[in-house]
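The other protein chains are all here in position, but one chain of the complex has been omitted.
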């Protein structure tokens, strides 16, 4: 299975990449996905989305999912 | 003394005049001014102003005052 | 701060843009909340063809200024603008504009709404509608 991982804004800069691709054997929690993708510790206030919907850190990503990590939003 | 009396909107039409002038010997309440100016009964919801400030019906008008009677406001 | 009574149709968007360009220091405000009230072609279940708006010259401006001053004393706002039409108007014509500029959005939203609510309850304006069946004075304001 393939999972696409995206980092935005300050997290992209901190992690040093905008995107990564994982091919795990089975579903993984977003916590595990972060750890597999970067040695950087996940900041406490990190927000997560799967397929462009907010989810929590324990959500399990599945084949084909687009996972995103980003800091608190500051638009408007 | 001279008091100018103005009527607006539906009250102007009901009373049949836009303006009147009274020359009473002394101060008069707005109730009395209305009665001196028109035989029409004052509608319950009539608003009063003296010199362009809201006042109640018992307010005493003085020499030089501009008194106005009008229905509930409906702007905006 | 400006209060304007217009006897002719006005463009509320252009008025806001012009006012901002002329009166608001660039880069200092973060928020502009505004409200535009327009003439509907129906009221109380009837078709309305034209609307005639009367005011009390002098007192109307005085109360609009008073309401602006109250808003400025209650909220931390930079400036505000009120424009109100009078005379005969047609469906879709803008009737009223209230606009408030401030550093932060909460004050702009609160003050803009305050201007409208106070205007509707205290500023001496009166509406008369022309229906198919004839004319009638509007005797109370519509629901908020």
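In this document, chain identifiers A, B and C correspond to the written order of the chains, with residue numbering beginning at 1 in each.
By definition in this document, a contact is a pair of C-beta atoms (placed from the backbone, for glycine too) under 8 Å apart; a residue touches a chain by one contact, two chains touch by 3 or more.
This one's a predicted model, so the numbers in the text were calculated from it and none came from an experiment.
*Asks:* According to the contact rule at the top, which chains on display are touched by the left-out chain?
*Replies:* A, C
*Asks:* For the chain that got dropped from the picture, name the residues of chain C it touches.
*Replies:* 11, 13-14, 16-17, 26-42, 91-92, 103-106, 108-109, 112-113, 116, 142-144
*Asks:* Which chain A residues touch the hidden chain?
*Replies:* Interface residues of chain A facing the absent chain: 6, 8-10, 49, 52, 54, 68, 70-76.
In the analysis below, only the chains that are shown with their structure count from here on.
*Asks:* With chain centres taken as the means of their Cα atoms, state the distance from chain A to chain C in Å.
*Replies:* Going by mean C-alpha positions, chain A sits 48 Å from chain C.
*Asks:* Of all residues in chain A, which are in touch with two or more distinct other chains?
*Replies:* none
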